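Here it is, the structure, as structure tokens.
For this depiction, one protein chain was excluded, whereas all remaining protein chains were kept in their positions.
On to chain A.
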Amino acid sequence: MKYQVQENYLTIFLPGELDHHNAEEIRKESDHLIEHNHIRYVIFDFADTKFCDSSGIGVIMGRYRKIYMLGGEVCAVHTSERIRKILTMSGVTKIMQIYEEEK
């Protein structure tokens, strides 16, 4: 999994398939990064993601809880139509802003 830390921002470059199998790894690695780098903002980058299920929603909700306690925010970028549908249906769009590409 690829991550980028810039000041107190953590970008998580999500994999092609965000399911339970991959979610476990992201959960452990990102929590470690959040705790050790004074992270306040988490950006979920869906550029490569073609599949996402409720395990992916779980990853977002878990990170949100952690970051919210620290007074920060989470957001999503590069979402496809399918991913936006999943995010909207699950209701996480109420706690997370989706930023669209400027064209």
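Some points to look at:
Following the convention adopted for this analysis, a contact is a pair of C-beta atoms (placed from the backbone, for glycine too) under 8 Å apart; a residue touches a chain by one contact, two chains touch by 3 or more; residues count from 1.
Operating definition for what follows: contacts and distances are computed from a predicted model.
Choosing from "Sulfite reductase [NADPH] hemoprotein beta-component", "Anti-sigma F factor", "PTS sugar transporter subunit IIA" or "Putative hemin transport system permease protein HrtB", the protein name stored in UniProt for the chain missing from the display reads "Anti-sigma F factor". Looking at A:I43, A:I57, A:V74 or A:M96, the residue that reaches the missing chain in the full complex is A:I57.
Check A:K2, A:H20 or A:H38 against the missing chain and you find that the one touching it is A:H20. Residues of chain A in contact with the chain left out of this view: 17, 19-21, 23-24, 27, 51, 53-55, 57-59, 61-62, 82, 86, 89-90.
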